[in-house]
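The complex is shown incomplete by one protein chain, all other protein chains being positioned as in the whole.
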Amino acid sequence: MAQAGEDIKKYPGFMGITIFCLLILYAPLIVVMVYSFNESKSITEWQGLSLKWYVDVFVGPESAKFKEAALNSFSIAITAAIAATIIATSAATGMLRGGAFKGRGLSFALINLPLIVPEIVTAVATLIFFSAIGFERGYLTILVAHIAFCIPFAYMPIAARMQGIEDTYEQAALDLYATKAQAFKRVLLPLLMPGVISGFILAFIISLDDFIITNFVKGAGIETLPTAIFGAVKQGIKPNIMAISTMLLGVSIVMVTVSYFVGKSDQKK
Amino acid sequence: MAGGAASGGSAQTDTFKESRTWLLMPSWLVLGFFILIPVLMMLLYSFLTKEFRGGVIWEFSLSAYDQFFFDRGLFGDEEPSIEWTYINIFWRSIWQAGAATILSLLIGFPTAYFIATRPAESRQMWVFLVTIPYWVNLLIRTISMKFLLRDQGPLNDFLMAIGFVDSPVHIINTDFAVQLGLFYSYLPFMVLPIYAAVERYNFSLSEAAADLYATKWQTLRKVLLPAVKPGVIAGCILVFVPSLGSFLAPDLLGGAKNFMIGSLIEEQFKGNAGNWPFGAAASMILLSLVMVILMISARKSNKGGEG
Partner (left out) sequence: MKKTLTASAVALTLSMFAQAASAEGKLSLYHWFEYIPQEMLDRFAEENGIEVTMDTYDSNEAMLATLKAGSLGTYDLSFPGDYMVKILGDEGMLDTINDGELKNKANIDPQWIDVPYDLGRNSSIPYQWGTTSFSVNRDLFKGDISSTAILFDPPAELSGKINMLDSQGEVLTLAALHMGIPQCSTDRDQLKALNALLQSAKEHWVSFNSDTAKEVLVTGDAAAGMIYNGFSAKGRLEGGNIEYAFPKEGLIAWMDNAVLLKDAPNRENALKFMDFLLEPKNIAELTNWAQYSAGVLGADEFLTDELRSTPENNKPDSAGPSVFVEACSEEVQAVYDNIWTNLKK
């Protein structure tokens, strides 16, 4: 029976497609990695192995800027993703477990608004708005703008997940004299987790990669990784950007490996 | 109850009805302030007069919308006829985004399903595997992809080496390259929502279907898909809508010979045109279009939940 149980999940070709998908995603990264070791300044003509770009990234004259940009990007991305995920979870609960109410359609539209509006429009309008209310441009303006546009990306997976969860569990908990907060925290939330995590990841990568809006609302002296990279590209693409990207890749792989082992030990518990 | 279980769960209930306003307040506040107000401003701008080189003059004018719908010739003084240019640009972006969404669905759904059916400990790892590439800046990845796909690039070298084709497959600067670029930009947005939904799916339903002599593909179509429909719809929206306004990957891989909606609007704010009202008007038209699509899909997803 266990055999049949596992078999029922298998579809021929799905594994192949997954591998293919991963291949497409990772192939350009291999190019990035390879050319980060290029001797010359080219990203297309290979001229020998060299670590000089990594050295440049760590101690070169522009290294401080890139380091700071990376730090900014990550701190903003994590903060914005956390905030957006919390707000989105809360909103999803309200939308899907709050019964029917008049403003429901409008709420849905509002939540998805950042998705629909072209980034350049949001960028220019937000800058004008911030200037008008005297919100001085800097780290905070970027953070706030990011939280706002990350919300729909976090909301979608969470809502989709929640729609697949029957409310019987929460009702049962309430019947057993749990408070609403307890019902949420101990019943709904754990069931929601894969959706919440998915939402967090989406918000994180959207924030990490944002260029247009960040470019317009950032203040003097603040760079994020995308603005630094885009700017550097205008002066001619060099392998130092490839080196930075490869290192980022390394960091993320380390984090994944760590989380895998943590997850495994968790399971054993 | 049985009905609810069959579809995998209820679409909406009122468990938390009392706290509803509090739950929605944060999103209303943040989005209202930092997105809605700027968007309303843009709506206003679309009805103002353009200031030369950017900005607006506070004078009511319909010229932005006029420019969108009416063609008055190269010098702006001929008899107005219907302006197909922008409608064509919109149409082109819509079908590119649609094609990219279908591509993402075809590849993303099996991937999400596969990941969701992995043993529990490794699921997270697979999810991360799919999203790690997105830690690397999109511009860098797209430029790298551009050189992979070249006529004399590694991909073509590989295809010819294994004898799959005789001469290089011309991919770069074609429509397919644009769709590939969009797919590449937004794949996780398709995979993750579907994954979250499939992970919740109760496989005993599939077993029941099998007991009733359904084939695997019938089970997929008639049991699994309806159950994970919210995830699929969420994924499609998260790919389709941003694709409409996207231009980075499409331009780099597609050659930028034709405006997409995104590049058209960007040009109004960042190009020589400096025509903010027109950019705002085009954005408002885009917004209305997408709103309609979203409302249709919201209705569909509601119906599915109750059925």
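We just call them A and B in the order they show up, numbering each chain from 1.
Everything that follows uses one rule, which is that contacts are C-beta pairs under 8 Å (C-beta built on N, C-alpha and C of every residue); 3 or more make two chains touch, one makes a residue touch a chain.
Note that the structure is a prediction, hence the values are computed from the model and not measured.
Undergrad: Looking at the full complex, which residue from A:A132, A:A172 or A:M255 touches the chain that isn't shown here?
TA: Answering carefully, the residue with contact to the hidden chain is A:A132.
Undergrad: Kindly state which of the options A:T18, A:N72, A:T227 or A:T246 is in contact with the chain not pictured.
TA: A:T227
Undergrad: For chain A, which residues touch the unseen chain?
TA: The missing chain touches chain A at positions 40-45, 47, 61-62, 64-65, 124, 127-128, 130-132, 137, 215-216, 218-223, 227-228, 230-237.
Undergrad: Kindly note down the residues of chain B that lie in touch with the hidden chain.
TA: Within chain B, the residues touching the omitted chain are 52-55, 74-76, 85, 88-89, 139, 143, 146-147, 150-152, 172-173, 251-252, 255-259, 263, 269-275.
Rule of thumb we're sticking to: only the chains that are shown with their structure count from here on.
Undergrad: Taking each chain's centre as the mean of its CA atoms, how far is chain A from chain B in angstrom?
TA: The mean C-alpha positions of chain A and chain B differ by 16 Å.
Undergrad: Would you mind writing out the residues of chain A in touch with chain B in their complex?
TA: Touch list, chain A to chain B: 4-5, 8-11, 13-15, 17-18, 20-22, 24-29, 31-32, 35, 43-44, 86-88, 90-91, 93-101, 105, 107-126, 128-129, 144-145, 147-149, 151-153, 155-161, 163-168, 170-171, 174, 180, 183-184, 191, 194-195, 197-199, 201-202, 205, 208-209, 211-212, 225-226, 229-230, 233, 237, 241-242, 245, 248-249, 251-253, 255-256, 259-260, 263-264, 267.
Undergrad: In the complex of these two chains, what residues of chain B are touching chain A?
TA: Listed in rising order, the residues of chain B that touch chain A are 1, 4-5, 8-24, 26-28, 30-39, 41-42, 107-108, 110-111, 113-115, 117, 120-125, 127-145, 147-148, 154-155, 184, 187-189, 192-193, 195-197, 199-201, 203, 206-207, 210, 216, 220, 227-228, 230-231, 233-235, 237-238, 241-242, 245, 261-262, 265-266, 269-270, 276, 279-280, 283, 286-287, 290-291, 294-295, 298, 301, 305.
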